[in-house]
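After this line comes subunit A, so read on.
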Amino acid sequence: MRLAYYPGCSLETSAREYNHSVQLVGRLMGVEFHEIPDWSCCGASAGHTTSRLLALALAARNLALAEEMGLDVVAPCAACYQRLALARHELAANPSLWERVNGITGRPFNGTIRVKSIVEMLLSAGTEKIKSLVVRPLRGLKVAAYYGCLLVRPRAIQIDDAENPQVMEKILRAAGAEVVDWTHKTECCGASLAVSNEEVAIPIISRILKAALAAGANCIACACPLCHFNLDIRQAKAKRFLANYRPLPVLYLTQLLGLAMGQGERELGLEAHFVETRSILKMVG
Partner candidate 1 sequence: MKRIGVFVCWCGTNIGGVVDVPQVAKAASSFPGVVLATDYKYMCSEPGQELIVQAIREHRLTRVVVAACTPRLHENTFRKTLERAGLNPYLLEIANIREQCAWAHQKQPGRATEKAISLVRRAVAKASRLEPLFASTIPVTRKALVIGGGIAGMQAALDIADAGHQVILVEREPTIGGKMAMLDKTFPTLDCSACICTPKMVAVAQHPSITLYTYAEVEKVEGYVGNFEVTIRQKARSVDHTKCTGCGTCWEKCPTRVPSEFEQGLGTRKAIYVSFPQAVPNKPVIDRRHCRYFAAGKCRVCEKVCPTGAIDYQQGDQLIKEKVGAIVMATGYDLFEWEKVYGEYGYGRYPNVITSLQFERLINASGPTGGKILRPSDGKEPQSVVFVKCVGSRDPAKGKEYCSRICCMYTAKHAHQVLEKLPGARVYVFYMDVRTAGKAYEEFYLRTLQDGAHYIRGRVSKIYPEGDRLIVRGVDTLLGRQVEVGADLVVLATAVVPSRGAAELARLVGISCDQNDFYTEAHPKLRPVEANTAGIFLAGACQGPKDIPDTVAQASAAAAKVCALFSREEMAAEPTVAQVNQFLCYGCLECQKVCPYRAIEPVTVSENAAGKKIERTVASVNSGLCQGCGACTVACKPGAINLKGFSNEQVLAEVDALCL
Partner candidate 2 sequence: MRETARQLLREREVGLVIGYAAGSEAYWVTPAFIKEEAQADRLVWNPFCVNSLAKYLINYHHEPYKVAVVVKGCDSRALVRLLQDNQVQREKVVVIGIPCLGVVDAKAAALKIAPGTRILGASVTDGEFLLQTESGTLSLPRGEALCAKCRYCENPTPVLADTLLAEEVAAEPAANIYAEVREVESWPREKRSAFWDGHFQRCLRCYACRNICPACTCRECVFDQTDPCWVAKAHNLSENTAFHLIRAMHVAGRCVDCGECERACPVNIPLRLLNQKVIKDIKELFGVSTPGSRLDEMPALGMFATEDPDEFN
Partner candidate 3 sequence: MSLDSQWEPKIVGFCCNWCSYAGADLAGLNRLSYSPTVRIVRVPCSGRVNPAFIIRAFQRGADAVLVSGCHPGDCHYVSGNYHARRRFLVFKRLLEYVGFEGERLQVRWISGSEGAKFAQTVDELDRKIKALGPNKKMRQEPPGFSGVKDHEG
Partner candidate 4 sequence: MSVRDFLLTREGLHSWLSRLARDYPLIAPVEEEKGVITFKQVGGPQEIVFDCAPSTLPPKEWFLPSTEELFAFSTAGGGITLQEPPGPKERVLFGLHPCDVRALLALDPVFGGTYPDPYYLGRRKATIIVALSCTKPGPYCFCPAVGGDPVVAAGADLLLTESGSSFAVKAMTSRGEEIIQRYPGHFAPDEEGRGERARQELAGQLAGMFAFLPDLRGVKEFLDGHFELPYWEEVASRCLGCGICTYTCPTCHCFDIFDQSWDGARGLRARCWDSCMFSQFTRMAGGHNPRPTQKERVRNRFLHKLKYHQDRYGLGGCVGCGRCVAKCPVNIDIRRIIGDLKELASHG
């Protein structure tokens, strides 16, 4: 399967390890990534809150570039996925707006390609494919799969049911891990408030960690750099609100998969996390 690859700003910077793990796992699963030449911001920053037209134009430009390559595009970062997928959906529903946006970008986007999320890419070959690649099943891990908001909202682009998604659990089970059923899978992680307004964000984060701990999880899997940022880096600050706190390593779904497929923790960038992940390695052995 050949896919246009849209890393997005986070995967180039703070979430480099997510980028590597996606490429590694993807290649193992026979996916050919072709990074979109001259890709630009997807609009997920402040862009889409200030002007809808700006947000659509930013996304449309990248979509047009991918379309010129003739490949469907995969955006591992949840925010990029949501921006691109939603832009394609809104343009398709409003032809006059579509023309206007094409005018702005100067690169006509005709809507012939689709936008895939990381989960959709992983599942495209079916769980059998994942099972066949697993060399070191993640036994002993009790994973709380955390979706956050962007992957499951709004309804038009949701990768699974907005209230009780199960797709990541399916992948993790295929990788041999045990998954826990917990209540805060799709609760907000405080997103950018963690930067601008910590007093609001920290309690939100603590509630998520509390629910994960209550469910007996010993690590959290997520697929969004921003969620990872908040849960991992802010975990130290959130400890204050948690009675019987145990450290909960936060890993990207593809890092866990990488482990299961026998990749080393260096290549997967496991040591780059604030909450140390050595405990995971010991458990998995």
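Convention: a residue touches a chain if its C-beta (ideal position, glycine included) is under 8 Å from a C-beta of that chain, and two chains touch if they have at least 3 such contacts; residues count from 1.
Basis for inclusion: all candidates are chains of the complex that A comes from, given by their letters.
This structure is a prediction, so every number in the text was calculated from the model and none was measured.
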| item | value |
| --- | --- |
| Touching candidate - 1, 2, 3 or 4 - for subunit A as found in this complex | 1 |
| Contact footprint of candidate 1 on subunit A as seen in their complex | 161-164, 183-184, 187, 211, 214 |
